[in-house]
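Scroll down for the structure; my scribbles are underneath it.
Of the protein chains in this complex, all but one are displayed in their positions.
Presenting chain A:
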Amino acid sequence: MLKVNNIDVFYGNIHALKDVSIEVKESEIVTLIGANGAGKSTLLKTLSGLLKPKSGTISYLSQQINGKQAQSIVKSGISHVPEGRRVFSNMTVEENLELGAYLRKDRDSIKKDIANVYELFPILGERRKQQSGTLSGGEQQMLAMGRALMAKPKLLLLDEPSMGLAPLIVKQIFEIIQMVNQQGTTVLLVEQNANMALSIADRAYVIETGKIVLSGTAKELQESEQVKAAYLGAL
């Protein structure tokens, strides 16, 4: 579904991603784990068009999308939940969801999809008229995910959904990610919480200082000594 071939991304002089190649297949959950500053978020931003790769190609549904504008990438079915939630805090929950469907013109099915999001996240339905800045961290994360789902993505890019949340909420969020996946959305999940991420993923990549250093099925990586030592806290 998504194929990234040898991309290099720079921030000015800083070489943030070095010759990175990954692949995401239809209806998978693929996770990308790595430490702070490894380039996880950079990769997601490049996929959604917020950053442009200097070299290499990104193909999505056998179309090249590297260098395309963010809005045409969203239109083609890739939706990005940015790191740190970034809800539109002076708008209500419902307005946030409506903005998620900004590029869609089908008013009736937008209404239906808002109802679907409320079904997936009942707490958002209760707070539909509330200013989203007043939601708790977990609720904001749910809203950010719901907002991204409003674009009807085929591929959902999630950037650290567990950031700063209580373990119980993290568990809830991960259950919802699995549910979304079962409903037919492919998920690329960036995480620091390697344990949780590997437990729901089909396959995984480990990224270190801009390079992919390991890849395999989630199971394989869970057993790998290297991953255990670096991310899972080996005993």
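Methods note: a contact is a pair of C-beta atoms (placed from the backbone, for glycine too) under 8 Å apart; a residue touches a chain by one contact, two chains touch by 3 or more; residues count from 1.
To be clear about the criterion, contacts and distances are computed from a predicted model.
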item: Complex member absent from the view - protein name from UniProt, among "Branched-chain amino acid ABC transporter permease", "Dihydroorotase", "Formate dehydrogenase" or "NADH-quinone oxidoreductase subunit F"; value: "Branched-chain amino acid ABC transporter permease"
item: Contact with the hidden chain (one of A:13, A:36, A:62 or A:90); value: A:90
item: Touching the absent chain when the full complex is considered, from A:35, A:50 or A:110; value: A:50
item: Touch with the omitted chain, as defined above, among A:58, A:74, A:114 or A:212; value: A:74
item: Touching residues on chain A - with respect to the absent chain; value: 48, 50, 69-71, 73-75, 79-82, 86-91, 95, 98-100, 102-103, 144, 147-148, 151
